[in-house]
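Written out below as structure tokens is the structure these notes cover.
Missing here is one protein chain; the remaining ones are kept as they sit in the complex.
Which chain is which? They are A, B and C, in the order written, and residues in each are numbered from 1.
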């Protein structure tokens, strides 16, 4: 089978009949025809088509070590810097196709699963751990080009530092039973982006499990597994018009609460369970951080280029290039872009083979990028708003341009270098990126991609090697 | 007649039949029943009803010096500090009713018109100036409780510092002719908030007119004047549900481009025209800045209290009060609120009678507030997003709570101190204020209320008296 | 006796013979002639002379309720708003004389002692508490115009949140014994500004005393008490030239570690001891916060005016007024100044009588100012550096102007509106305020005036009333 195209993807998803709740109703009919899901599914399909684009097919696939078929390169377990550069190229292709706007293009989760599988040995010979299941799930995904979402956050009932859940019914998903067929899961997880829109859902655990080892598990199951359902948030799709809603009409990905109603996870799907130490160690030491952050950074660079281009087009549209504060704001975006690119290069320059022979990018520059981008992105959105000023509000609809008042719009809304309709397109895009419900959700998404920014910053400090530097101070001052 | 109630307001607006274009179509039928306008019109009606609320009627009206009838207190021309405090009280009532969310509650424009009329003497004996027309229009408005919008910005074709319009057809509205009945206006103005939803539209000019004196004019005409039309931007109404869209369902005010298609403005409606010097001097020296900024600051204080309360409710809902960075963020809002309140007090403490006997608040602290709030408000919105975190995304719809999955929502979405539905209400409000298309338009609105923030800051510096302070340095250093 | 003049102050301090260690040696000879102390003592003397300046004497003194003599108005226990305004006026006079640069002008500690005495009733009938001693010490200070320093911070060995001192010898000053004559104190306190340069030292405790009740005490003793010594830090006096070191030559106040080497504190000097609860309650509820913060804010306003004047003189000197980023920076200082003034007015507007009949300023706006200024001041210093640019470095000495190269300096260092010598004076002042060792110590001093800025912000939040605001949200959303 190997790398699929868009049509195959759509057919497979439509066939699943996953239980999805949207706006108080269970979805019936084909998902790909649902007004709120057709846009994102078509966009995903067009991404899969890239794998068969003759111009780049070579850069998008590789021969499966198992079947020899051409499979998606995001599943490639890199063993050399060359492999790493290939991965970068492939990620750039995926990202460029959506200008970095689609947060969960398939390569992200393929990368996550690849990193897990490449670190499966960490689970070897540990209680309740099944590395071979993990490898099998990975190989199956690779050779059939399955798509995934993941979920690892527990419901936000109480974020206090010392909270212990004491509800009678499980809130956070837990192992509530165990049979000869598998483990039984009850409770919820949130927030799965594209939850329900993928072949499978990858469930794993992050954090500490001193008091609740029954929350320490990892597995992957098909989205249409019995007892599994997805509850969607409100949709941020603005409408179908590509002019009025250039982004949300294509890229509204949806986020869902994942509900496990006594879901049976078959043994061959379980990677580990009821082993907090193994769960923590696995998450800490596997190559997830290196590979996932590598993918994310590449996408964010493409997105930043999009932001930079858009900002400049705004500037030209209303001719504000000469203002010094505009120049300073643009220099901020440029500094951000160049910094991200440089950090990516540094992570690749300093990549090294891990203990199992996989070429990991250096995680430190990637962590730095992961701490920086959540601050840069909201500022970029603010800069766009500050450049656009009142133009961000003066937004007639596409229909108005097809009505009797077109002539007036053409006259009064023209830009310095643009016709009225082009000007409106530009401002609509700026608005959809930074001010629509779709856009602000993207801001929140980028801000919290790797978790609470405060914690991310603390972690960077705690994990950073400082001894060489403090030793130099000791020597300079002749300290005892 | 005097101060009207909500019903009278609605009837009058419905009767006008103003030419309004929305989403490519001219509005027919009653405006108050149009899905995109009924919310804001009902909210405005409820504001007018306040004038007849027996508990506060005394604080909302005063006896017209002309008719003796009880008229709206926002039309009061204050002659003492007592009058000023009365005005503050009245503005607080209006603002509290919408928590400061409605930017253009009627008192704003009533205040603007009052300030113009109170400075009419500036126009006395100047070429093409008619102070008595201004006074008459004001008295008519006061005694009939007319509602207004205003418009003073020209289209944003080209914001370069040296731009001169050279289109064949007027883009910015201009005087294109003059008859014995009045002046003829052609071109556009933007962006009138609630444009089309008021009895009249007040048109005046801001800025320098060295090269285009034909843009220097001021008048007020009924919204349904022949040749006058309003082109709406896209609507930011999210929907009718008070739970899903607690703010936009009530307060989406709409902004419009105002088009003058050879509109005849009768002489008795013209305040001045074709006199750039008079226009500049009038805008510079009239009491507009003092009284409008006084009204705006009072509303912004009420809004800031709403933001503070909401932030605290968010904190309690997910129990994050103990985090130090949360405490620091809350202290930012508190500092902002107390600062605004103090600046308001200072402007009233230092109020003084102007040359025509009206008690003007001190404009300097008001200018400071007007420079500060555009920076504070976006930061407040960011703080709400940072407190809410992923909860700002986990937003099911009201309908979901009326469906079979209610039980699951109740379980998984409960807050530390709230039921699931209450928790969702709280986060929905936080989202509608800071992240919906309605909310981000509010941010842009507050950011640009008194114009380009860069220019506002420069103006504060240029107008601030510094000599006392520089003299002290000279003395301290014995400078020549 | 009553309010003293400068000469009397100098004589009294010289006579004390306090044990002060400076740069590795014990000071012998007259303190007022010591190169590192004469500047500050003369500046203090000139402040005392203000009390006898015929133009303002009335505003600087009042009749002692005990002796009827004219005593310093900083000792006035205000019973009305009039009294509060009198206090403000007096503080402004003191502050204006040093442009707010002297942090510990005598009125500060006089105010502290006044606030303690005015709250003495809090100590009534509590274990180990002696309210009448406190009142007596206060009356004696008032009627003899004694000067004070204070010290309430323990040595910064370990700032960890759970640190418990376990040194064999006391590090933080403790009660180590008790005789019929008084209590015995051993250990150190830091950092007393002007420690050793005042008649007495006021020692009291701040914070929690769960495990170390022996650190909970308060008393005042003469600086020359046996066993008491002051260890100075390095001096930040740059030199005697008023041109080269316009500030440090006059206002270098010195900070000292206060060492108690088995110091006997006579009973009549002890306010309380070994009573942690009383100490905490006293510090929490006495009027110290209200009155001290009132004095400090008035001084900081005067200092901010000085900063604003200096910045403008810098701008004029090198003619950079037209640059927009300069205008924006100046608007920042203006916003800061107006905000501080407004907060002061608000604290006075809302002043109220406390339970013992004293008119306390509202502490909330003062707390806000106390949270704000530590952020504003360092930014102001940065703005001065950004305006001055390379001119902050191009600093020849006064001597160079009295040498053969004067002509060259006159030519090459002239400013746009200033002679070379005046230009150098201006930049020297800017440098001494923001970049000399004296200046940066001032920055640190203002930043930490009321303690760790993080904690100050948290306290503001924790003590701020929020219920009214959260109730409104509950009502708006119809929460349960």
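Everything below uses one rule, namely that a residue touches a chain if its C-beta (ideal position, glycine included) is under 8 Å from a C-beta of that chain, and two chains touch if they have at least 3 such contacts.
None of these values were measured; they are calculated from a predicted model.
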*Which of C:5, C:46 or C:414 touches the chain that is not shown?*
C:414
*Residues of chain A in contact with the chain not shown*: 99, 246, 305-306, 308-310, 312-313, 316, 324, 327-328, 330-331, 334-335, 338-339, 341-343, 345-346, 349, 364-365, 368, 371-372, 418-419, 422, 425-426, 429, 454, 457-458, 460-462, 464, 466, 468-474, 476-480
*Which residue numbers on chain B touch the omitted chain?*
324-325
*Touching the hidden chain in the full complex, which residues of chain C are there? Just list them.*
21, 23-26, 153, 155-161, 163, 167, 169, 171, 187-188, 190-191, 229, 231-234, 238, 244, 255, 257, 259, 318-320, 322-323, 325, 378, 382, 385-386, 389-397, 399-405, 408-409, 411-416, 434-437, 439-441, 443-445, 447-448, 452, 454
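Note that in this section only the chains that are shown with their structure count from here on.
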*chain B to chain C: how many Å between their CA centres?*
44
*Measuring from the mean C-alpha position of chain A to the mean C-alpha position of chain B, what distance in angstrom results?*
40
*Cα-centroid distance, chain A relative to chain C, in whole angstrom*: 53
*Would you give the residues of chain A that are in contact with at least 2 other chains, written as numbers and ranges?*
325
